[in-house]
Every structure is written in C-alpha cells, then in structure tokens.
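With one protein chain removed, the remaining protein chains of the complex are shown where they sit.
Up next is chain A:
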Amino acid sequence: MSGTHTSIPLILAGKEIRDGLRNRWVVAATLLMATLALSLTFLGSVPTGTVGAGALDVVVVSLSSLTIFLVPLIALLLSFDAIVGEVDRGTMSLLLSYPVSRGQVVLGKFLGHLSLLGFATLVGYGAAGAALALTGADTGPEGWRAFAGLIGSSILLGAVFIALGYLVSAVVRDRGAAGGIAIGLWLVFVLVFDMALLGILVADQGKTVTVGLLNWLMLANPADAFRLFNLTGTDQVSQFAGMAGIAGQIHLGPVTLLAVLAGWTVLPLAAAALIFSRRQI
C-alpha cells in the first residue's frame, strides 16, 4: 500500500475548512461575533465606568451570556446538515466508496468545523479583548486568565453543540427535519431548560430540590456547565455576575465542569459515529 502522507481525518477537516472559507461562512461568523462582542464590551463598561474592579471581569460576564446564546446556534447551524445533507446531495456515497471509515468522516468533519468555530470565536472575542486593552482599561492578570478561560470554554461549548448537531444529522433522514430538531435543541438547552429549572425551584421552595440535586440538574445542560465555569471561575467575576451566592453552594470545581463539557462532546460524537456507521446510504 502506498503511504498516505496526511491522515484521513485531517484531509477531511482541511476540506471543511476550505469550504467554510470559500462560502464566506467564517467571515460572516467572525464578523458577527466581533461586532456583538465589541458592542457588549463598550456598552457593558459604561455603567461601571473605569473605576471599580477589573473591566475585563465585566466583559467576561457579558460575553458569557453572548456565548450561551450565539455559540450553540452557530455550532448547530454548522453541523446539522453535515451528514444528512451530504447523503441527500449524493456526495456521501462517493466519499464512502473511498478508503475512509465512517468514524473518520465524523471525526474529520468535527475537526474542521471546530477549527472554523474556534477561529471565529478567537478572532471575534479576541478583537474585543484587544480593543479593551488599547483603551487602557484596568485589566489585571487575573482578568486575562478569566478572559482566556472564557474563549477556551466558549470553543468547548461550540464543540458540544457541533457534536449534538452531528447526532441529529446522523439519525434524521430529512434535512428539513434535522434543521428543525437542531433549532429545538437550541431552544431547550439555551432557554427552556433554565426557565423550567427556575420554575421548579420557585414552586418547590427548597423542599425537595436540594443543592446536590441542583448540581446534577445543572450538569444535565452543557450551557449551564459553561455558565458555572465562567461565572464562578474567579471571585471578582462571580461577584459581578451575582453568582457569588450560588458559587458558594455549588460544589463543582472548574475541572469537573470542563470534564462535563468534554463528556457532552465525546458522547454525542461517538453516538453520531455509531449511528452513522449503521446507516444505509
């Protein structure tokens, strides 16, 4: 056998990246994230002014909320079509007639899509951070650490929803249905889940829902794991976020939270690969 110089997943990832650059997807996503991040950064810093605790901590709080809304949406839009769309268009049967396993197809697409999303997040949020630094705002090393954590965990949250999107794409037979389910997932994890949780907490008045149970419930939603990671990460941030009270009660360290996010990525990804490998093309 003649040697392949690059591994199959990397070749597939490279193609996804080129596709993303060609169809202006990256440009659009990066611009969107940069615009929203910059607006939040400068509008957000108006009320606090330049005095008080680190301006970056405020930014981390506002960008965390932005991530929770935007990143899952972008990730799902990027991924819901990945398998069902290629099957539908007929490119998948040709691809699978090559020496490529279906697991490699899923992994390759994942690496490619994650790179695209990672680039958009890094540049978009990075622009906000750089702009803030240029204005000479109060930014300590602690603040930058929280900011780096925000960018990293945003990309990880993106990975979660890319994996979930693939799972939908591997299961569903119809592109339209896949799109609908993807939007449904976004609504559930980003809006409905927290509202339902809040409703339960209010109705329950702390009778049956203990702190331990609340911990587990929060882990059932990757968006909440992300929120906890960023809003309770440092003391300053948690004060700003109004999460200081919760942070004291929630017994989940940052490592646990990141592990939860990683689990939320790996499991759906593995399930997508498994289901796809059994699918009739």
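In the analysis below, contacts are C-beta pairs under 8 Å (C-beta built on N, C-alpha and C of every residue); 3 or more make two chains touch, one makes a residue touch a chain; residues count from 1.
Rule of thumb we're sticking to: contacts and distances are computed from a predicted model.
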| item | value |
| --- | --- |
| Among "Cell division protein FtsX", "Large ribosomal subunit protein bL32", "ATP phosphoribosyltransferase regulatory subunit" or "Cu-processing system ATP-binding protein", the UniProt name of the subunit that does not appear here | "Cu-processing system ATP-binding protein" |
| Options A:G90, A:G206 or A:G253, residue touching the unrepresented chain | A:G90 |
| Absent-chain contact - pick from A:I11, A:L122, A:L197 or A:L214 | A:I11 |
| Sites on chain A contacted by the missing partner chain, in the whole complex | 1-6, 8, 11-12, 15, 18-19, 22-23, 89-91, 93-101, 280-281 |
